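Here the complex is missing one protein chain, while the rest keep their positions.
Just so it is clear, A, B and C label the chains in written order, and each chain counts residues from 1 on its own.
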Amino acid sequence: MNARTQDLSAGSGSGSATTARDDVTVMVAGQGGDGSLTVIAFLSRALSQRGLDLFRTSNIASRIKGGHAAAILRGSAVRRGCLGDKLDILVAFDDEAIEKAGPSVADDGIVIYDVSRGPLPGGILPPTARVIEVPFGRLAVRDLRRDLFKNCFGFGVLSRVMGLTDDEALDCLKHRFRRLSEEDLMPNIGALKNGFAFADDLDMTTDHGLIELPRLEKEDRIMITGNEATAFGFLAAGGRFFAGYPITPATDIMDWLGKRFPQFGGVAMQAEDELAAINMVIGASLAGAKAMTASSGPGIALMQEGIGHCGSAEIPLVIVDCQRAGPSTGMPTKPEQSDIGLMTQGAPGDFPRVVLCPGTPEECFEYGVLATNLAQVAQCPIYIALDGLCQFTYTVPAFDLDSVEIDNGKRLSDAEISKLGEYRRYAITEDGISPWAIPGQPEGMGLMTGNERNEWGQVSTDPANRIAMVDKRARKIDSIRHRLPGAYEWGDEQAEVGVVCVGMVGDVLAEARERLAEQGTILICHRPRTLWPLLDDTVDFVKNCDRVYVVELNKSGQLAQLLKSAGAPAQKMQSILKYDGVPMSVAELVAAILEKERAR
Amino acid sequence: MNARTQDLSAGSGSGSATTARDDVTVMVAGQGGDGSLTVIAFLSRALSQRGLDLFRTSNIASRIKGGHAAAILRGSAVRRGCLGDKLDILVAFDDEAIEKAGPSVADDGIVIYDVSRGPLPGGILPPTARVIEVPFGRLAVRDLRRDLFKNCFGFGVLSRVMGLTDDEALDCLKHRFRRLSEEDLMPNIGALKNGFAFADDLDMTTDHGLIELPRLEKEDRIMITGNEATAFGFLAAGGRFFAGYPITPATDIMDWLGKRFPQFGGVAMQAEDELAAINMVIGASLAGAKAMTASSGPGIALMQEGIGHCGSAEIPLVIVDCQRAGPSTGMPTKPEQSDIGLMTQGAPGDFPRVVLCPGTPEECFEYGVLATNLAQVAQCPIYIALDGLCQFTYTVPAFDLDSVEIDNGKRLSDAEISKLGEYRRYAITEDGISPWAIPGQPEGMGLMTGNERNEWGQVSTDPANRIAMVDKRARKIDSIRHRLPGAYEWGDEQAEVGVVCVGMVGDVLAEARERLAEQGTILICHRPRTLWPLLDDTVDFVKNCDRVYVVELNKSGQLAQLLKSAGAPAQKMQSILKYDGVPMSVAELVAAILEKERAR
Amino acid sequence: MTTNYKPNQPIWCAGCGHFGVQGALKYALKTLDIQPHETMILAGIGCSGSIQNNLGTYGYHAMHGRVLPTAIGTALANPALTVIASGGDGDGYAIGVGHFVHTLKRNPSLVYIVMNNGTYGLTKGQDSPTKDAPDWAPGEDALDAITLGLSIGSSTFLARGFAGAPEQLNELTIKALEHARSGRGFAFLEVLSPCVTYNDTYPLWEAMVHDLDKDADYDASDRTLAFTTCMKLKDDHRIPTGVIYQGDHPTLEKALLEEGARPIAQIDSDISEHRPKLDAILENCRV
Partner (left out) sequence: MTTNYKPNQPIWCAGCGHFGVQGALKYALKTLDIQPHETMILAGIGCSGSIQNNLGTYGYHAMHGRVLPTAIGTALANPALTVIASGGDGDGYAIGVGHFVHTLKRNPSLVYIVMNNGTYGLTKGQDSPTKDAPDWAPGEDALDAITLGLSIGSSTFLARGFAGAPEQLNELTIKALEHARSGRGFAFLEVLSPCVTYNDTYPLWEAMVHDLDKDADYDASDRTLAFTTCMKLKDDHRIPTGVIYQGDHPTLEKALLEEGARPIAQIDSDISEHRPKLDAILENCRV
């Protein structure tokens, strides 16, 4: 075997002794076909079985096929919704992986490098990192006839490095390949075992890995992305119609529903464009189906006319905006939080709308349900604002399906209609919401339009009617205000310093707060979960703090602007902004807050 | 003659004595074909020749043809950009006109009613108004064989009522019909003279009208709408390409340019939709032509993707938004100021943009020029926000064409390019603006894209490059900030009470301020003329006042939100809102301010 | 007995062709005994886009150019409805033509009536795509929506009527409704519907129409013949009317909906039947 371990028993202090870790970040990277994602999937199973909480993200380069692909997994005893600052372990299938990810390896990190394609590039890794060089590819071809098996081989080595038992490692393969035939499974297991043997030679036995992970109580958990959780919520709330048009990173939602709808009688349409998509959704919705669309920046822009129209014509609508780095086509695979202005202010005229903004998969699910209900209840557009969280994968407690309640609002039954005496589609009511019949219901005939209209739906420009109708529509928001999710707040109530953020930044802030607390900087944290209407709790929060940092992933401070426009005092707020397409790290946020605090 | 004058010598005090007026509001109303607009056009000429300033608006009902049409003209010694509170004179061609406009007639108003179609409806006009009943229609048919001539007949009576000389009246006809043959002109003049004769019988001779208008010095004036003035500015600044799609009230701009472009070599395209329109404009602009589009709510919504794209790809673009009552199709013929959020925040992502907001035709012209220049200079989208002013007609001092300066920004000549050594389309510069070659120029080849890109225009997601590019684009706004029009401010600098408004509300506020001052309520008024970026002078204005009323034509207080988001203290501001589609009147605004002041 | 909105009086100019379309639609709905509550009329924006207010059915005023995707959404949500999309030539052939192509391609069982007047009536008379040699580009040929329809392989019903030929129009409207209601697919009916105010083509079209239904040699099931005939008539400055093409092709709803299933428009508040399926999805997410 021409493997070589470098610094294996040297390096930063503890030699080859096993380090106990309850928080580990692992990256596997290589070319598109190298199986990096599969290795990370194996590892996800293993760490999850150990009771660790997981957070996973992948990084697929813009090259269309092939090109560089990396997957990163963090496992931790405490739930974390972001990556660690540095890579504790890097499995690199080629030199490009070292070049790209090398600088992120921790000083005491471990690098498993496939030398099959060439030697380890020098000068990139921290000198104190431990490097294990293994010719995965070559060995897989030699022993198993296919380069393909190198992922199992690699996982064999990796599992030993991480102190997993052989049974644990085997279980991961079997779980992942549970739909494979015994015959197809065998060579994979062979490769894994070759990996074990290789590790044995390096003296990494099961009870002598380089890392020791805890075994924790395991609650009932699932692993899911923000997109999937949102789609799931919609489905659970009775969502049965979806129309969309492919766009990164929203397409997942169409795919997810497309696969699951048939057994529910639901319809997922791939439209010819976003204009068709939103109008198909409108057509289905006004006919009575619970309907949703999803898109990202350019597509959401194209949908603005339709969204405003729903606000006017009082048509239920759920729109998911999977925000990505703009403006325009921008950087389609990179997350950002820069459609806040668009969602809250886009489309001409004044109309009622809601923008929900989840920060965890549980909230995605919950707001998927809530948005579906609110759309029916308030008969207006309800946005769900997602960011990078739409593509991140998390372990979370299994969703509580028992908690799902369905609210059809003021939908009328046939019997109710026939008792009305008179049916007016846009009847002016105290709560602004008009009882509603759907086409097909006897005696429920009405007119729907985006023009200003009287109670019957007949076009009218009468000034008094106009005022009554605008006010009616505006009242809807007051009627549902009590159902809108308030902010999630945590930290020290006595703190002078407040921090506000939304979405995917929440989990970063959670960890940053802990670290800052250790260093003596005490924070109170506030994550609004309804962006429109912005609720009083957020304005009050700013008022009650001595100073507030508003952390967001965009250039212009759109969240801060929103807060100010709702009445939060401008002089108390300072922005911390990031807009390079890379999620904010805990270390960055800690540094940014400390810098601001020091500059006072 | 079966005419009858009612209360002609009775009424409010002064009997049939002539009242001197230096401010008069006249409405002419009837069915579509009745010629109301023509009568108002005659009158415009007459009053303008007297040196009065004019303001004109028309009210065309939603009925497609026929239906009710009214035109209103205000003539005043002091320039006024809005109507008087009440109608001093109403010329009504039918009972519908009385029903609709009757309640607006002043107590001492004069009503000229065509009884040909039926008797005067009772109980609508103020009892003290003077009514002159004339069977215009019947007499026109009897004497001149055509109902058509009733407008000239009516104008004959009207001119006597208003104390115009016969020569003045005749001049109006001749000016208006200057392209008619002598033969065609004759019956019109006949009708006019019949009108005079009819007035003679009522003892309304030239020097014995009911109203006496002043004769004032007349400066060099033109009569123009906001739309026309904007288009004119664009043309004067070298604008040569326009693409649009018909939509009320923006179509005028396409028409105006379509008629005048041919002699300038310019091209006005009617596109198949707004998406095509904005992209045609983009295509022309990136090729080097100065290009503009115009639309209203629904169309501006459809253009959002393109507008954001120009912000990203750094393409010059002028967009006129003729705001109308929304949301959605709303009330297409009614003005509103409710796209402020859309223009300042629409489209995904962060990008540099400017929103100019004129309040007079002079400013429309000036900003038409400025927007065309700024688009070239900053290579980004420049909005011109219009409201009802786009369709109002005003007399204003003739535009000063000598003052038009053309700025092509950093457009490179062939010679400059060949001296560069290296041409990078998106070269990072201190002011954020990259020197620019157009296709066709030798050695100027470059790549343009809405994706994030490096200096050469090659797609890049490199984080450092991203930051550099976002910052570069943002710097453009700082580079042109000094060229953005500050607010127009007037009133008493010592006043505690400030009032902020934009666009067409400005002239209403001007008059309201005068009236309030007479009553002892002293105001300082502030009309921002750049909405994005909102300039410091506006924030400072709010800070410096004790309290500020923000007056706007929408439901949600979009202007107030904008002020707050820029840092104006929320607690100082109160909104005065109107959103019924009817322009705010001076009396309404006076009452609203007084009410707020009393409620303190 | 619950009362509903009183159907509007048409707001069209006297003599507008759109009256003819409304008359035919009323006649056809009555003849086929289609109940107002089972009928959903969707219309675009334009003078034509007010027809949905006048017939006492369910009515919806779509965004300009978007009536077809909207109608598809409605038809899929509730296939029991008689879905009638309608609008002007500006609406359907300018801003909406992309959806027209894709709707022909999808072949959903609904009716689409375009009131073609060669102009944008509501916005006061700009030339539309069916205007020959329009102001804005005198070289342009008028768009022929029927030949366009013929070029799309999945189209199943393409017909043209004339507001000046009410009996034929009645018949064609009935045939279009029958085509869609019997689940054969997308029934497209263009009506030459002159705008007396901005583009009065009554005399012109009166002289140009050529009724293919009356031509015994004509076979409307032959797509190629249809195309050839349209081209020939065009060369002769004639406009073909009648059922120009009728054929069969799988429909959208057959591909997407389970036959006989409860329409998704009828929300089931009782979700218990779905619970096991939701549980299974959750199970699949467990790690």
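Everything that follows uses one rule, which is that contacts are C-beta pairs under 8 Å (C-beta built on N, C-alpha and C of every residue); 3 or more make two chains touch, one makes a residue touch a chain.
It should be emphasised that the depicted structure is a prediction, and the values quoted were computed from it without experimental measurement.
Of the chains displayed, those contacted by the omitted chain across the entire assembly are A, B, C.
In the complete assembly, the contact with the undisplayed chain comes from B:266, out of B:266, B:311 or B:368. Within the full complex, the residue among B:195, B:297, B:450 or B:506 touching the omitted chain is B:450. When the full complex is taken into account, the listed residue touching the unshown chain is A:248, out of A:59, A:248, A:465 or A:521. Of the residues in subunit C, those that touch the hidden partner chain are 94-99, 101-102, 105-107, 129, 137-144, 147-148, 150-154, 223-224, 227-228, 231-232, 234, 249-252, 254-256. Annotation for subunit B: contacts to the undisplayed chain at residues 44-45, 48-49, 54, 220-224, 228, 232, 235-236, 238, 240-241, 243, 260, 263-267, 269, 271-273, 275-277, 279-291, 305-306, 309, 313, 395, 398-399, 401, 404, 406, 408, 411, 417-425, 438-451, 456-459.
Those residues of subunit A that touch the chain absent from the view are 62-66, 245-248, 251, 258, 268-270, 272-274, 298, 328-329.
FYI, only the chains that are shown with their structure count from here on.
Mean C-alpha position of subunit B lies 39 Å from that of subunit C. For subunit B, the set of residues that touch two or more other chains comprises 62, 298, 328-329.
Along subunit C, residues 61, 63 each make contact with two or more other chains.
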